[in-house]
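Below is one structure. I have some questions about it.
With one protein chain removed, the remaining protein chains of the complex are shown where they sit.
Going by the order they are written in, the chains are A and B; count residues from 1 in each one.
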Amino acid sequence: MIGLSAWIGLGLAWLGAAVLVLSDARRGLAVGILLSAAGLALVRLVEGDAVDAGLLLAGGLLASVIALRRNPRRGWGLLPAGSTPRIVLSIVVGGAALWLGVGALASPGEPPARAAAVIVIALGAGRLLGVRDPRAALAAASLIALGAGTLEALATTDATGALIGSIAAVALNLIPTAADSEAEGG
Amino acid sequence: MAELAFGLPAVGALIVSLFRRRRGLAVGVGLVFGLAGLVAAGLVVPGRQYRLLGLDAVLLAPEQVVLVATFVAAGLAVLLVPPGSDRVPMLVSVLAGLSAIAALAILSDPLVVALVVLLLAAVHAAVPALRSFSDRVRAPAFGALLIVLGALLAAGATSTPLVRIAGLAVVVGVTATIGVAPYLQGLDPREPAPASPIAWLGFVGPALAVVLVTRFVGLLPAESGAGYAVLLALGIFNLGLGAFGSWQSQANADLWRYSFIGDWGLVLVGFGLLNQTAAGGAYLILLSVLLLRLPLYLLARPALIQAQRVATITPLTLLVAAALFGSAPFAGFAARLLIIRGAAQVPWPLTALLVLAMLSWLPQSLRLAQTLGRPTGRLAAGVVIVLLLNLALGLYPNPVLNLLGVR
Partner (left out) sequence: MPAAVLLLPVALLAVGAVLAWAARRVVPGSGRFIAALVAWSALVALVAIWSPQRTPLDLTVGELGAGIRLAIRLDAVSFAFGLFVLVPAALLLTFTRSPSPPLVVLATAASLFTVEASGLILAAFGWGATLLLVAVLLQAGGEAKPITTRLRDQAALLFLLWAGAAVYTRGGTDQYAAIPVSVLQPQIFALVAIASLLASGIVPWKAWPAALWERLRPETAGPATALLFFTGFYFLVRMYEAGGGHYPSPLANPLLAAAGMACALAATLRAQAAPTRRAYLAETLPIAGGFALLALALGTPLGIAAAIGTLAVASLLCALLPLVAEEALTGSVLVALLVSVGLPPTAVFGTRLLDVQAALEANEVTGYLGLAAIAAWVIGIAGAARAVRLAPRREAEPGRSRFGALVLVLVLAAGGAGLGALQSAIAVPAAASVLNFPDSALTGGLYATDAASGSWPAVALGGLLVVAVVVLGLAGRRFGVAALPAADPVPLFAPRWRSLPDRLGALADALELPAEFRVTGWKRMDVVLTRGSIWLWIVLFAILAILVTR
């Protein structure tokens, strides 16, 4: 049962990251952050660290709220025209990250938790490096922060990693972006 | 004390941005906090372990030296702003940058370092500038991601090839973050310095490079030396690209950009040679990037914006050119001597290449110095201060080298 929950958490994290990758507007981005944070929190909870889970969920929630409020692009913006490369990215990079987390790495933490964090980082990285819209880029960067915080939390016994990841995710979304940059975003 | 080194500039940045409309107060408070941060950075006992918000923190001697130099460079950047420029935005950026740099230098964990880099990249890219957010965030974000990958593989990889890739990822990650070739960024002098690639190449980069060779050294696989070989190869590539690019460039911002790249080439070669002597030279080049090239670029920026015609050569131009070239008795001489000494331990073609590359910078140094025009007033004072600083470091580098542990 515990194992299944962990894999569900991994799936949730993947789904959240994929939503973020496939979305261009604020609702999609915010939900992506939230789902990913929830997935990461679940895998930490399953591993028995409720504090980490709480911190990650709270950080993700706060970050998604800020992302929602700060982004001027309304709506979901899911699967806009020309999304095929992003769908491929979500599957291929997600799959590669899963292999890396489960097959190629022996630590930190258990395979599902590790893989979830790596998937979130990889998909966040893919989105961050490919997008022109600064708000979407910051949302993607906050995924990386949450994933890195989870990895740090897996490697240590205290909650500092999760705390720092969460704070970074929130801080990234708090960064103001210039209006002209917004206009350039696509 | 370690927490004060990054806490004070952070608080200073916050206060200055809050009081930005009262310029005098903002500048005064900012300078006080910056100075306090400098003192705090100087008073940290190098090598002592701290526990900071649950994280391991330690400031090693080379990091401390470069951090202190970064504070001094920041002070010069703020104090020597060209007439007519606003100090307050510069002060906020510089204090925020100092805070991040201090955090990079103090925190031990590569994942946390990557997070700080990511945050810094996002903040840097969000500063209003000519290039888009995505253009500016890409290289440092790519670098941060590679550092994460390197840390991940180093911690948990089960096969030797992946361990080697860990070292590669960390090295390439740091170089990408700094913005050396092949991760170059375009430089437009009209862009404010804190928003331009020079912020990475000349301000954040030195501390990050030291973190790479002191803190991340554990991630570089010693058995193959692959990471160091990549460092050396990247160094040679940057050295060549810097020389060739500067030769092909007009006397403008591109020339300055390639001059930074050339210096970084020497730094990477110095570290890649895997001996303490050459590393000492690399450290000195980093100091001269912070205390010479960066301030001089900032002083030359107004002339670069106006695209002034190249002025005739004055004695001051020659002195600036000599300092940039690394002539005796400026700091660059000792740095180049150490790198050549380090290279003398390996087959001679590398030394010949280094000597050739160093020599190729002579005409370019003069062209760089000419971009300053005919300095007068505050500009001339700034140039003289920077030259005196480098002269002092060149005449008697021993105290700094002792701190760095170089003989």
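By definition in this document, a residue touches a chain if its C-beta (ideal position, glycine included) is under 8 Å from a C-beta of that chain, and two chains touch if they have at least 3 such contacts.
Note that the structure is a prediction, hence the values are computed from the model and not measured.
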| item | value |
| --- | --- |
| Where the missing chain makes contact, among the chains that are shown | B |
| Chain not shown: contacting residue from B:Ile165, B:Ala303 or B:Val383 | B:Ile165 |
| Among B:Phe33, B:Phe216, B:Trp264 or B:Phe325, residue touching the chain not depicted | B:Phe325 |
| Among B:Gln49, B:Gln248 or B:Gln306, residue touching the chain not depicted | B:Gln248 |
| Residue in contact with the excluded chain [from B:Ala139, B:Leu239, B:Leu290 or B:Ala303] | B:Ala139 |
| Residues in chain B touching the chain absent from view | 135, 138-139, 142, 146, 161, 164-165, 167-169, 172, 176, 181-186, 224, 226-227, 229-230, 245, 248, 254, 277, 280-281, 284, 313-315, 318-319, 322, 325, 327-329, 333-338, 340-341, 343-345, 348, 351, 355, 358-359, 362-363, 366, 395-402, 406-407 |
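Heads up, the rule we're going with is that only the chains that are shown with their structure count from here on.
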| item | value |
| --- | --- |
| Chain centre separation (chain A, chain B; CA means) in Å | 32 |
| Touching residues (chain side chain A, partner chain B) in the complex | 100, 104-108, 114, 118, 121, 125, 128-129, 131-134, 137-138, 141, 144-145, 148-149, 151-152, 155, 158-161, 163-165, 168, 171-172, 175-178, 180-181, 184-185 |
| Complex interface listing, chain B residues touching chain A | 53-55, 109, 111-112, 114-115, 118-119, 122-123, 125-126, 128, 132-134, 137-138, 141-142, 144-145, 148, 152-153, 155-159, 162 |
